[in-house]
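A single protein chain has been removed from this complex, and every other one stays in its place.
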Amino acid sequence: MKDFGYTVIKQRTIDYDQFDGRLLSDVLRMEPSFKTCLSCGGCTATCSANDLVSFNIRRINLSLRRGETYELESEIQKCMLCGKCMLVCPRGINIRNVIMLIKKSILKYKSVQL
Amino acid sequence: MQNEGKQKIWKDYQKEIADDHYFYVRSCIRQNFFPGSEQTFLKILRAELNKDIFENPHHTTCSGIGYHSDIVPFDTIQTIVARQFALMTEAGYRNLAVSCITSFGIYNEIIETWKEFPNELEKIRNYLKKATGREFKIPQNVSHASDIIYKFREDIFARKKYSLTNHETGKPLKIVEHIGCHYAKMFPGKGVGGAEFPHVLVGMIESWGGEVIDYPERRHCCGFGFRQYLVMSNRGYSISNSKKKFESMEPYRPDAIASNCPGCPMFLDRWQYVIEEMEGKTYGQNGRGIPVLTYEEMAGLVLGYDPWDMGMQMHQTDVEPLLDKMGIEYNPDLKYAGKDGKQIGQVKMAGCKC
Amino acid sequence: MKHIVIIGGGIAGMESACALTDAGHWVTLIEKEAQLGGKLNQWSFLFPDFTPAEKIKDTLFDKCQERDFSILLKTEVKSVQTHQKKFNIETFGGQKLEADAVVVSSGYELFDARRKEEYGYKIYDHVITSADLEKLLRPGSDLSVAAGKNPKRIAFVHCVGSRDEKSGNHYCSKVCCITGVKQAIELKKRLPEAEIFCFYMDLRMYGKHFEELYREAQEKFDIQFIRGRLSEAAEKMDKSLLIKAEDTLSGRPLKMNVDLLVLLVGMEAGKGTATAAAKCSIEYEDSGFLKTNDTFLFSNFSSQEGIFLAGSCTAPMSVNDTILHARSAAMEVNSWLRKQ
Partner (left out) sequence: METTSFIWPFTIGLLFITSFLVVIISIWITSLSRIDKSRIVHSIFTRKSLMAIGEVFMESLLHRKIFRKNRMLGYMHMSLAFGWFLLIIVGHIEAWNYYHSFSVPAYKAIFFPYFVPASASTNSGKVLAASMDIILLFILSGVLLAYYKRLNSKLFGMKKTTKLKAGDRIALSSLWLIFPLRFLAESVSAGIHHNGSFLSQPCGQIFASLIPLQSIEAPVWWAYSCSLGLFFMALPVSRYMHIPVEVVLIFLRNYGIRVKKRIGGFSRIQVYSCSRCGICLDSCQMTHAAIKDTQSVYVLKHIRNRNLTDEKLFNCLLCGRCQPDCPVGLELNNLRITQRIESTKEYNSSYEYLKNGKVAISPQTEVIYFAGCMTHLTPSIIKSMKEIFKVANVKYWFMDEDKTACCGRPLMQVGQYGAAGKLIDHNLERILASGAKKLVVSCPICYKVFNEDYSMSGIRVQHHSEYLLELMAENRLPVNKMPLKVIYHDPCELGRGSGIYHQPRLLLDEYVELISVKNEKESAFCCGGSLANIKIHMNERNQIRDKAMDEYLSYQPEMLATACPLCKKTFAKSNNLPVHDIAEIVYMAIHKNKIMNPEEQKFMEKSKIGL
């Protein structure tokens, strides 16, 4: 393969038809309240971890919904589970359960891959 | 796909194309990329259509590439364009026939600017006068060269030697049309058929017996993008755009790609070779590339011009598969022969497994 | 007895005609179509509670039948002349009417989705408008996109022809958001296997029960809302559509294949209202909707004394807002006439 000094760049586009929705369907099945997220960002604004490091719970919803699971595994580890987000959420989403379910599903699919 | 819908749009976007007496402005890059195309255009207009088309060797680049690469300021490009118009005015012409899509966009943009901001026009008249002593009139009609071919497509087909059909099966060839972004995306009214469903190449292809492929990434840019190509480390952006288009058109199994822009056929042609070298992937049939044509080359083939005379050996993706399908007779030995019959040497980076 | 001519026999015209008759006036209702009801005739079910449009229409029809006023169907106004505080109205049929007051209730027209060329309405086979879908939502209709194949993924595009400089309409059509939510739910009920997406810029759930319906759409019907305006649609070989948008909340471009694309078309003042404005010599706004004397207290008054405005000829309105506006128009006409 020749090297021309540049390569074909991977598209930034989210290809909705390609993503692996296993994590998403697991989480939504076990915690249906998560469906009602409005992306208001209240959770992220109040987040104790977000005070200390860039950690965006609102984006976790989007990452799941767009199949961006590769970044989830490291992102989700930042959560301290303090629960402030749940007191702020206007839709009463059980966010801590979502975090725990994601952790569980990540493990589950890792072992499936093995 | 409902054709009536497209036809309605085509009806809505009909532009005026001058009938005769053109002042021809060439593209600066095409003469390197596809050197035979502009010659073919002049030949068709003069020899086949008996039109009066004039060019002045003193005309220069419109500086559009510099302008879009943020090197040439707007005042400068306006003055350069004013000078082209002055050459046209001095030659006694009022109809501009533009070879380049970028220039076509520039001319339209500047003329529209002058309509909106007459002060700007006065300023530029002043600049040109001071710099060169020249004066100019704004062209009555600005047509892209492909508009003119489009206008006379039936006359051309009347003189055809070949049509865009498979000579063995008689079936229409499937052709992807690619319109340069600056043709109508900036001013939909300035392009035949508007920006979303341009008719300029569709009209030619359908009139000449071919079938047009409308694939999902049809509207997408070829990837030239000026800076994306000019800076080598940015070329990944450029090639990714072309690749996106190839992947989208591949399932339709096109026989050729036709374009009306200087840059697009260049990149759609060259990047097929590069992708093959980098990833081993080809998009045409039988492991070969998809031949890429300029509309002049397409017209020339229909009229029976010799492909090597039109410079089609300069394509990096070989055009032979298309020639064979159309049943065009050509001498492979003369592919790389000069005008005097001597071999001028092959293209160093031979294209797409041919 | 005073005579009032109402131009436009949609729900605003019908409701104000009834109210003015009840107030003891003689009313003539002029409608260009062969039947009353206007745009409501095209609708199957109404947001936010899925009331059948028929039910509202029938009630209004009954109301009109019970009252004594004249209805001129298939009639268009040719001219309106003011003469000594009276309005002389001539129709194309040659009828001449003298009125003490005029109510313009000429309604709206749906945005012609073909103007949004990039969405390919009337070009791609499976791009339809919300009005087309409304007809498909009648019980027993066929929703399949190919023989025996129901759409598996459906996308709704909000703000088609609204809030869009490119369409020439800067305003919000108000009802499309909730229409989208309503139709998405109805589709999901009919096609439980389908995935449904709504591409929106903002969701404007301004009315009673609207927000609740939106939540229900998310929670019960798994309808997904993606914030981002569709840039374009393209048809694929299998007639499905490749759509592109930015997922603005992720800040990334997004593409997906859908089997059916529904364009939530907005409201425009339309030809009927433009004609009415011209004939009555009343002012209209840049948007094309008729100008009201002010926003708060005189929203039924036109720029000309004696000519009143009712319903969606003044601004995009829902069915219930239109009915209320029509009633208030009748009250304003009545008290104005008494002062004369």
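A few notes on this one:
As written, the chains take the letters A, B and C, and residue 1 is the first residue of each chain.
Here, a residue touches a chain if its C-beta (ideal position, glycine included) is under 8 Å from a C-beta of that chain, and two chains touch if they have at least 3 such contacts.
As the structure is a prediction and not an experimental result, all values here were calculated from the model.
Displayed chains that the missing chain touches over the full complex: A (touch as defined at the top). As for the chain not pictured, it touches subunit A at residues 30, 33, 46, 48-49, 51-53, 73-74, 77-84, 86-88, 92, 94, 96-97, 100, 103-104, 107.
As a convention for this text, only the chains that are shown with their structure count from here on.
In terms of inter-chain touching, the protein chains here all touch one another pairwise. Counted by C-beta pairs in contact, the busier of B-C and A-B is B-C. Work out the mean CA point of subunit A and of subunit C, and you get 40 Å between them. Computed centre separation for the pair subunit B/subunit C is 45 angstrom, with centres defined by C-alpha atoms.
Residues of subunit C found to touch two or more other chains are absent. Those residues of subunit B that touch subunit C in the complex are listed here as 1-2, 4-6, 8-9, 194-197, 214-219, 251-252. Across the complex, subunit C meets subunit A through its residues 215, 218-219, 222, 224, 227, 244, 247, 249-250, 252-257.
Per the touch definition, subunit A reaches subunit C in the complex via residues 12-17, 28, 32-33, 35-36, 39, 58-59, 62-63, 65-66, 68, 91.
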